[in-house]
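A single protein chain has been omitted; all remaining protein chains appear in their positions.
Moving on to chain A:
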């Protein structure tokens, strides 16, 4: 059986990824009350963008120097797709019944998956992602792969930057105002359409960073990777309280750690031997969601708000 520090480290790594992706769900939901089910695919596109850059570079180009380029290009791809989706798929449906953009999002998700499957070279198989060739680092009793360090550094940096943006900049305050009351935000002189694009762009950029972390950690990317990661990240966003950016990260970490602990220890619980191991981890994740929603429907950090009239 694995040691507790190792399980916690695994959970944190996974949770940081969920959390970064969850920010995209939560920001978009907070502003336009849309669950962007294509967000998992925006994440996947970021991973393919990053991989593409590394394939373009000469094979002796050092990986550490590749990473900034992979981030930049991954972010460009994700943001381009994310903002185009907003502009051409969701904006025309603003003011339509909620079901219309939701179904559009699901359709877009399938479209993006299939487009990569069909047109990205060899994407019908898993594609291997560049890897650091180094020994794991021992930290407080856990062995952390060098390839997994990226997400552990990137997640707090991104969250700190986002906190600064939202609370300390004019556009950030404009974003908060738009989330609270869009019409009144317009009366303050806020160009709310631009704020909405910004929310999509930030969410997409964070998803791309998460995708670089995913590629390094897993050692591969696949056209299907956005499905389960997107679903988990959405779960994390709801768990943390949808609409709350810190809640998204908290939800991600709680979910990741819970999954890792359940995977490591559930089989040791008397009577639960059958449920040990990684095959059940998704069950534990969604069971946790159900429990939290029963006890605290607004999520961990969510506020109870009345539906808008």
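We take it that contacts are C-beta pairs under 8 Å (C-beta built on N, C-alpha and C of every residue); 3 or more make two chains touch, one makes a residue touch a chain; residues count from 1.
The working rule: contacts and distances are computed from a predicted model.
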Hidden subunit of the complex - UniProt protein name among "NADH-quinone oxidoreductase subunit H", "ABC transporter ATP-binding protein", "Cbb3-type cytochrome c oxidase subunit I" or "SusD family protein": "ABC transporter ATP-binding protein"
Of A:62, A:95 or A:189, the one touching the omitted chain in the full complex: A:189
Listed residues A:101, A:174, A:240 or A:264, member touching the removed chain: A:174
Residues of chain A (touch criterion as defined above) contacting the omitted chain: 170, 173-174, 176-177, 180-181, 183-192, 303
